[in-house]
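All protein chains but one are shown in place.
Then we have chain A:
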Amino acid sequence: MSPYFHSVTLDEAKCKGCTNCIKRCPTEAIRVRKSKARIINERCIDCGECIRVCPYHAKKAITDPVSIIDDYKYKVAIPAPTLYGQLKSAQSRDHILTALKMCGFDDVFEVARAAEIITNETKKILEEQKFQKPLISSACPAVVRLIQVRFPNLIDNILKLKSPMEVAAKIAKDEITRDKKIRQEDIGVFFITPCAAKVTSIKAPLDKEKSFVDGAISISDIYLKVLSSLGKIDKVEKLSRAGFVGVRWANSGGESTALGTDKFLAVDGIHNVIAILEEIEDEKLEDIDFVEALACQGGCLGGPLTVENMYVAKTVIKKFIDEAKETGFETASNENYHYDIAWTGKVEYRPIMKLDKDFDIAMKKLETLHLINNGLPGLDCGACGAPSCRSLAEDIVRGNANETDCIFKLREKVRSLAIQMMELEAKMPPVLDKDETSEIKSKKRGDI
């Protein structure tokens, strides 16, 4: 897999080349060229912000079609807890899980269950107090990638635990192999995903290890199937195993509330996340042990591949959280898990903003950048295809754009050319000079 695999891509036919996505992209990763939005691969963190803002639905996430499950003998669905928030008509979580299983799966394993295991491990790490404060959750892959490209000083703060999705896939495969004697390679585990970032983390894992997940199906793709299966359930299977702690992870703040400490901060929405990470990097945030940062507003419930309005989904999932509280599910704390859930790979800094690898050349480019930027109108209109005047100036020094890409600069240039032409137009070589004044002039000169 290429190092720059991205789930977020462009549907060329639908793109009108407007400025909505370039303006919202948190890493300035999009430029409009030839009336189409182009994603700069090394900058994109797959947060899905552009998918959300595109009025023409030209930005899409590459997910796997539901038919991918046919490639495997034994098919397992691992739904993100966000799925529950999409189905307000469902009586219980078991109804949802049964309906999901009826969509062609042999088994269903809740990611919420694995989330509880992560919660327990995180608690242990917090108790030991041997970490660089504050610990930053690694649950949202877009945030981890954001840190990788924009906040190198915070790489050591990332919680080095696998995601609930990976842990769920591993446990599902291990349990099925153990109990049903099915070979691991015959088992296909499919994540039912609310976002593009998770897809990228499956296809191009950060720590460069192979993912345990075999495919990602978007919630929006499978939604109708689940909905129609809900109406056809004969016998509800007891498939839910997670407690309320795990289900609550779908909400922003769900992961941190479970940790039993008040010294946490939960932030959602990629632009808010950036503001908080800036504060952490500049050591302005004190007395915080844990930071839960989610790229989507409202947490995973606000994911770009969901179908239900985030606020509605919040109300719906509350019902299932309360239900889980009442039935008194045991959380993972009593059980002994021997799965190694630590991250083994290394997250490396990718300095995307650097102007040149040579410091002296970078200095010259920076100086030129400031000069160009001072000459630009500062309207940040986006008509040049870059999100702001400053980023156009940056593109120019990088050799990817021209000053006349700015319509104001272009107009200035056309105007000064026009003035020059008018001035030239007024001049007449003496041999052709036939107007009155020139006749008088020639008489004065004593010509015939």
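Keep in mind that, in the parts below, a contact is a pair of C-beta atoms (placed from the backbone, for glycine too) under 8 Å apart; a residue touches a chain by one contact, two chains touch by 3 or more; residues count from 1.
Heads up, the rule we're going with is that contacts and distances are computed from a predicted model.
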item: Per UniProt record, name of the chain withheld from view ["Carbamoyl phosphate synthase small chain", "Rod shape-determining protein MreD", "ABC transporter permease" or "Anti-sigma B factor RsbT"]; value: "Anti-sigma B factor RsbT"
item: Residue in contact with the excluded chain [from A:Glu128, A:Asp262, A:Glu283 or A:Glu326]; value: A:Glu283
item: Contact residue for the chain not shown (choose from A:Asp356, A:Asp380 or A:Glu403); value: A:Asp356
item: Where the unshown chain meets chain A, residue by residue; value: 152-153, 278, 281-283, 349, 351, 353-357, 359-360, 362-364, 366-367, 369-370, 394
